[in-house]
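Excluded from the complex is one protein chain; the other protein chains are retained at their positions.
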Amino acid sequence: MTHPQTALARHLLSAADLSRDAALLVLDTAEELARVADRPIKKLPTLRGRTVVNLFFEDSTRTRTSFEVAAKRLSADVINFSAKGSSVSKGESLKDTALTLEAMGADAVVCRHGASGAPHRLANWIRGSVVNAGDGTHEHPTQALLDAYTMRSRLGRIEELRVAIVGDVLHSRVARSNVLLLSTLGAEVTVIAPPTLLPVGVEHWPCAVSYDLDAVLPKSDVVMMLRVQRERMYGGFFPTTREYSRRYGLDARRMATLPDDAIVMHPGPMNRGVEIAAEVADSVRSTIVEQVANGVSVRMAVLYLLLGGALLETVEAVA
Amino acid sequence: MTSTHPPARPVTGDPSVARPVLDAADVGRALTRIAHEIVERNHGAADVVVLGIPTRGVSLARRVGARIDAIEGAGGVPVGSVDVTMYRDDLRLRGVRALEETDIPPDGIDGKVVVLVDDVLFSGRTVRAALDALSDLGRPRAVQLAVLVDRGHRELPIRADYVGKNIPTSLTETVHVLLEETDGRDAVLLGPADLPRGETR
Partner (left out) sequence: MSAWIVRGARPLGGKPADLYLHDGVLVDDPPVGAQVLDADGLVALPGLVDLHTHLREPGREDAETVESGTLAAALGGFTAVHAMANTEPVADVAGVVEQVWRLGLEAGHCDVHPVGAVTVGLRGEQLAELGAMADSAARVRVFSDDGHCVHDPLLMRRALEYVKAFDGVVAQHAQDPRLTEGAQMNEGAQSARLGLAGWPAVAEEAVIARDCLLAAHVGSRVHFCHVSTAGSVEIVRWAKRKGWNVTAEVTPHHLLLTDDVVASYDPVFKVNPPLRSSEDVEALRDALADGTIDAVATDHAPHALEDKETEWAAAAFGMIGLETALSVVAAAMVETGRLDWSGVADRMSVRPARIGRLTAQGQPLLPGAPANLVLVDPSARIVVDPRTSASRSRNTPYAGRELPARVVATFLRGRATVLDGKPA
């Protein structure tokens, strides 16, 4: 298993940052690191002495815990920083927080924020690595990586997989990252949504677009359901959740039209009964539970590849 | 200028200007002798687990395991691998490296005699890392070390139990181990090491 590229760039802000080789490196590394979970001692010494800060401006126990477990399994020190209400305090929070993190000597900052582009701003103000754990409606690269990992582990490949991403694409950072990463890895992606939930400009994305879920399902190896927020109804994006569910929800009847080996994914949290029926979420096709375990392995891989070696500048000085 | 400090970068050299020290037949004989010594020292192969250190140590481990099976005529001695990348003490000095496979046989290593196998023993740091990795994977009864080549220049108190060939070297030289599985043929070569950038002889 030789890789031409054995490092990631300093930050992971977008799935578009990852070349095909870099993405495969993450997935292969994650596969090795997944075995740590089966050992009596679930630890590797690699990031001993490094400090990873979880900077979460949006509540997300699940993602934050996933990064925390990943960092601790690599023996890093973890600091959890929960900073709320940046839109209220007008960004003083963000820059001042960045300066505080600098003073603490953070080697990596895992940042989740409600505003698209916040991690990009952060990267200008700190010396460490920034990992985007979800920024506004922009991207969530480690989610896409764990989704790709899950697909590969269930179906044995990613290249030429037919992936359908269904739901509120307009507001979904998971959708954006997945479309980018999956197309980099050679999958065929189709996004499916009512026209109001597709962005102007989606025609430039490396994917097909459809308004018709029933037409696409029989030709899909992977169906990824996105969460739909009820508040979107008030923005006039769809008339009622009932109508949305009828036209774009994955229920047992629709699940039966999928090819035999097709899998159903969901980044969580789910709106059972809206975009996904309970029996689908709990079916054997569903990967929702293993996506969580895979998240830890993938995040271990990302942290290792960003922090495990010398910073690029140091490497050049030594060589 | 002679360097008294260990090179903080991998020691490389051009194999095409190296001279052969062991040919394919020599390599085979060395491995056979090592397998006999392992069996003799451990009074059989009952609790032995052979673990190769990637990359070439893994191929050597498989070959040693096969020879032990031939000698004992019994069921297969467990063979696997232990990747030491995450335990290296020089991680921070170089760019990050891709991981290799850690494959521990199903019965584990607790209470077993683990025989680590590597191609070249040099500073001893790789073996130290392997010992750390093993301690996180279980608690062997004993750990022994088998290497195809011992080239000297130890920086840690580590010694091999089984040696294919002792090849004294200078720090301006490097040892190339070629194996059928990875390089298309079996041989051990000795040649000049690449100098650090900026230095001339």
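The letters A and B name the chains in turn, as written, and every chain counts its residues from 1.
Here, a residue touches a chain if its C-beta (ideal position, glycine included) is under 8 Å from a C-beta of that chain, and two chains touch if they have at least 3 such contacts.
Worth saying up front: this structure is predicted, and the values here are computed from it rather than measured.
Taking every chain of the complex into account, the chain not shown here touches A. Among A:Asp135, A:Glu188, A:Asp221 or A:Glu275, the one in contact with the hidden chain is A:Asp135. When the omitted chain is restored, the residue from A:Leu8, A:Ala118, A:Val274 or A:Ile288 that touches it is A:Ala118.
Considering the whole complex, the residue from A:Tyr149, A:Trp205, A:Phe237 or A:Tyr304 that touches the absent chain is A:Trp205. Within the entire complex, the positions of subunit A that touch the omitted partner chain are 86-87, 90-92, 94-95, 113-118, 120-121, 135-139, 173, 176, 199-202, 204-205.
As a working rule, only the chains that are shown with their structure count from here on.
Mean C-alpha position of subunit A lies 39 Å from that of subunit B. Within the complex formed with subunit B, the residues of subunit A that make contact are 1-3, 6-7, 25, 28-29, 32-33, 35, 39-41, 43-46, 304-305, 308-310, 312, 314-315, 318-319.
Subunit B makes touch with subunit A in their complex at residues 8-9, 83, 86-87, 91-102, 132, 136-138, 197.
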